[in-house]
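Every protein chain except one is present and positioned as in the full complex.
Here is chain A:
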Amino acid sequence: MTGVPLIEVEDLRIDLDDGSRRVAAAEGVSFRIDRGETFGLVGESGCGKSITALALIGLLRQPLSIGSGVIRFEGREIQRLSTTKQRELRGNRIAMIFQEPMTALNPVSPVGRQIAEMFVLHKGKSWREANQLAVEALANVRVPAPERRVKDYPHQLSGGMRQRVMIAIALACGPDLLIADEPTTALDVTVQAEIIELMRNLCAERGTAILMISHDLGLVANVCRRVAVMYAGRIVEERGSADVFRAPSHPYTQGLVASLPRLGSRAALGRTRLKEIAGVVPAITSFPDGCRFNPRCARATDICRTTAPVADLLEAGGLVRCHHHA
């Protein structure tokens, strides 16, 4: 990892202002993604992974705001850029695809027009050229008969096709970073595999970095080279994705890996119970003191209840935030 990373997040804190007080919905979040790299952000609902992504593209809205920390895109601080400059980044250099392909497309506009609009908006093409490019973009995401499909409205397409269209829109301008927020959660498993494969191949061809956000550790490990696991607003472990599976270090990650059902295992055959992590994720307004995982952690000791652990660098590469990590 040399030179200026594509995106660098340093000690990011995201505040949630509920009118009477501010609480940190995410804090101490740091990571970097290099050009063409694939990076995964994994965690349960409400752990702060999606708002971290929104912060990256400068789209946090009230009651959320960036409390402190720095986000750099190619070395430039995103927060310092003017609104216009930020908008020029969005869709052009940083693109995003969403969980719900059903709702992320404008229902009253043909999909070809929605793709073409990206070329008009960011590349200054004429509509005539843009429409031509839209057909190519649809062909690139392996939509059959693209010259006919461009005239279709979103409701005429299946979920998988819609997500392909979303990918075509997101990759239209050849962005440097693609943020994929639960891109396949709403799809069938078979379609899911196709979409992931498509996304990965297209990004690899163009050297587009991927930031993938998901609750599905298996999926993320499959796509991404490195994975950060978030819990209650903090990154608890960041490793190469193979290492996370082979030798998870943080008790929470260990719990996650252990709770994945495996075909052929004793649990899957019904002989033993599937492992689970006891307890529930604490509410954002009542995070415990010290390590936020301590109420659910089997290894918790007194220090865990008073002092938040700092990041320990692991010998094998990566880091973990735990007083008693493996």
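Here, a residue touches a chain if its C-beta (ideal position, glycine included) is under 8 Å from a C-beta of that chain, and two chains touch if they have at least 3 such contacts; residues count from 1.
Assume contacts and distances are computed from a predicted model.
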Since a chain is absent, check the UniProt entry for it and pick the matching name: "GTPase, G3E family", "Aspartate carbamoyltransferase", "Peptide ABC transporter permease" or "Nitrogenase protein alpha chain". "Peptide ABC transporter permease"
Answer key for A:22, A:35 or A:87 versus the chain not shown reads A:87
Among A:4, A:64, A:121 or A:260, contact with the omitted chain is made only by A:121
Full-complex contact with the absent chain, from A:66, A:138 or A:169: A:169
Candidate in contact with the missing chain, chosen from A:105, A:141, A:277 or A:320: A:105
Which parts of chain A face the unshown chain closely enough to count as touching? 57, 59, 87-92, 95-96, 98, 100, 102-109, 117-118, 121-122, 155-156, 166, 169-170
